[in-house]
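My structure is below; once you've seen it, I'll send some questions.
A single protein chain has been omitted from the complex, and every remaining protein chain is retained in its original position.
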Amino acid sequence: MTGFLETMFSPGSADMILTIGTIVVKIAILIGIVLLHVAYAPYFERKVIGHMQVRMGPMRVGPHGLLQPIADGLKLFFKEDIIPAQADKSIFYISPVICLFTAMSTLAVIPIFGGFVIANINIGILFVLAMSSLGAYGIVMSGWSSNSKYAFLGGLRSSAQVISYEIAMGLSLVGVIIMSGSLNLTDIVAAQEAYPLKSFIIPQIIGFFVFCVAAMAETNRTPFDLPEAESELVAGYFTEYSGMRFALFFLAEYIGMLLMCAIAAICFLGGWNGPFEVPYIPFFWLLVKVYAFMFIYYWVRATVPRYRYDQLMSLGWKLMIPLALFNVVLTGTIKMLR
Amino acid sequence: MVEFPPLGPVMPEILMTGFALLILVLDLVIKRKETLAFLSVAAAAVVMYAVLGTSGVTFSGMFAADGYSMFFKLIFLLSLILSILISVKYIAIERVNYGEYYSLMLFSTLGMMIMASAGDLIVLYLGIELMALSTYVLAGFIRHAVKSNEAAVKYFLLGAFASALLLYGISLLYGLTGTTDIKGVAAYISDNGLAGNPALMLSVILFVVAFGFKIAAAPFHMWAPDVYEGAPTSITAFMSVGPKAAGFAAMGRVFLIAFASLQVQWAAILIPLAIVTMAVGNIIAISQTNIKRMLAYSSIAHAGYALMGVIAGTPEGLAGMMSYLLIYAFMNIGAFAIIIMLRSEGFSGENISDYEGLSKKHPVSAALMLIFMFSLTGIPPTAGFIGKFYVFMAAVNAGYTWLVVVAVIFSAISAFFYMRIVMYMYMKEPRREVELTTSPALGLALAISALGVLVIGVFPGRLLDLARIAITLGWGL
Partner (left out) sequence: MLPELFFYYNATVITVLSALVVTRSNPVHSIMLMLVMFFHIAALYLFLNAEFLAAIQIIVYAGAILVLFLFVVLLLNLKKELVTQIFIVRWPLGLVAMAGLLVLMFAGIKSFTLGPTGDFTIEKIAGETHTAAIGTVLFTEYIVPFEVASLVLLIAIIGAIVLAKKQIKT
């Protein structure tokens, strides 16, 4: 770090400025892509679920409802920003920002294809876990600061759930870390090239299963969407939010989903490596994997009913964590014996 | 590939860990908790046997199984066995008959054993935490009693505070010397003439405060009366002996090895500490009406006596301190065993007035209590006298005659409150019927402690020889 700072600010380091310029461009590209994705992910979701339930989904705005996200965005943008009178204002303001900040900063370490990553740090996976654990603050603080029963209960439920499943998620990734011998996401993808299907999916099938379940719980998606169970809690922790503040939560949730899909694709499914090279689009296979995973999210939401809260907790603590631990021991033993 | 260090010297600790975990698991299948108590005692006995047969240094000096640590481990295991024996019936009466109780006691003892053997400050710190954390939980074990909760919380908060100070002391020492190895620290200090450095003195002061808390020396004793009163009586007995002895073990090692070249300085801090400790313990104990509180102050006072062995700073002083702590284990747990006998369903038996006329109805128990009280005072044919005698002798030989005079005066003051119990038992009419709760285990514990107090009192030479041999055997390792 010391060395880094010195070179960064020493006079006449044109290289450094160039590097910073590249980073800024990369950030701009990534945020552009992600925002576009977030705009259309809910549309995709509504269409998929609509067809699964033999409906059409959004059809009114534009051809096949294609302009629906833009209409929604405009609506949220112009809606009145209501702040409850008894809310703890400073924390009420900052909570959605925390949610979005943690989700977006995780994007920095996600490699899109070989060489394209904003921050190629050695502790990539740990950074992802750290940021996702910080996301719990946004949730619980928004619930508390709203000074409303529904929001408060939603916040508590959600943070308990996120903390519980974070352990399972972290442990499920340990298997991957053991096999690749690195915490760097780019190195993890490179390590998978030697395995069948160019991925860890076969040796790490248990880890992948645990990760999938934990990812759904982490992002508060059905069947683990208790924090925002509308029949009990109206909308959970963001009940009292409206307008742009609500939109920030919305953004954070969909970016969170995208991240989970991306991590699953990178850590278990071989990242941007595919059965054959696709010319000019190096990130083609990553996109395919991410959207396939995203589709599973929607599929599960359309078919599986919501868990009861105690079932959720016992599933997390008594099944997922032991399973993930078993996977760690198994992977470690095999790695040691080889 | 790094070669794995020999595990022989850590065998007792490994065994202890295994047994503690085993008892934790067996708790699931064994419904009769008395069986677990029996197994714990058996485990402690096995570990004791293992302790006697191990010596050596391993893990590049981090762990030393020398004579010094062996002697202390015997004290810990003895107090563990006695405490378990007096617990069996008691925790059933208090309705906290859980298997984890025994497991936590074993873990606490394991922490003490690690403390006694630690050759590195980090290991020492972790040993302290292992011991303390288990004891915090045990102090709050009677969850439905507010006093027990209070005891646990107070102990925990102040304990955490002391740990923080200890860590600060360790970090300063590490910064100054670049090592956490106790021998390495000593070598660096003497090689580089650091002895007069104020930063080093600050570190020494922080160590004194932290250890002062662990051994309940005044003015760091504030937690002791409340915790001793609130905790389950069996745990009070346990933690007035084990953790205190462990604190002394660590103190001896750090001060006499790491800070050997600073002896003048730390003795100057410890002497007023010892005097204040004896004064506070002995004088405040007089005004107590609750016997557990009274013994808490008495335990503070005894820490003051034992501290004189450290102050003397000689192998003889250490040997005196070690034998004092062993004797203290016998007499203190014995006294607590009698207190536990008075506890029965719906009757706490913790007031001193409850002892009025005990000799009329229960002559044997009264006689045993008499022995323990005599011993705590330090009256001749009992072991308490021998313990004090050795410590005082060592202090005199080291040139602290005036300190010994002060200690003897306080010792005389202590006779007032110890003898009051004896007076109540023998010279007053019983005010109410007191039913004693007895069990074979409790009887055994009483027999062992009474025998220990008397045998050491009559044939003292062997014990001190043992302590001396232990020191000469291991100190240099």
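Letters A and B mark the chains as written, and numbering starts fresh at 1 in each.
Note that a contact is a pair of C-beta atoms (placed from the backbone, for glycine too) under 8 Å apart; a residue touches a chain by one contact, two chains touch by 3 or more.
Just so you know, these numbers come straight off a predicted model, no measurement behind them.
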- Note on the structure: The one of B:62, B:151 or B:453 in touch with the missing chain is B:62
- Task: Can you work out which residue in A:29, A:123 or A:202 touches the chain that's missing from view?
- Result: A:123
- Note on the structure: Full-complex touch with the removed chain, picking from B:22, B:50, B:158 or B:202, is B:202
- Query: Which listed residue (B:51, B:176 or B:383) would be found touching the missing chain in the intact complex?
  - Reply: B:176
- Spell out the interface residues on chain B facing the chain that's missing from view. 2, 10, 17, 24, 59-60, 62-63, 95-98, 100, 103-104, 107, 110, 114, 120, 122-123, 126-127, 129-130, 133-134, 136-137, 140-141, 143-144, 152, 172, 174-179, 188, 194, 197-199, 201-203, 205
- Query: In terms of residues, what is the contact footprint of the unshown chain on chain A?
  - Reply: 1-3, 5-6, 9, 88, 91, 121-123, 126-127, 129-130, 133-134, 136-137, 140-141, 144, 152, 155-156, 159-160, 163, 166, 170, 183
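As a working rule, only the chains that are shown with their structure count from here on.
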- For chain A and chain B, what's the span in angstrom between their mean Cα positions? 53
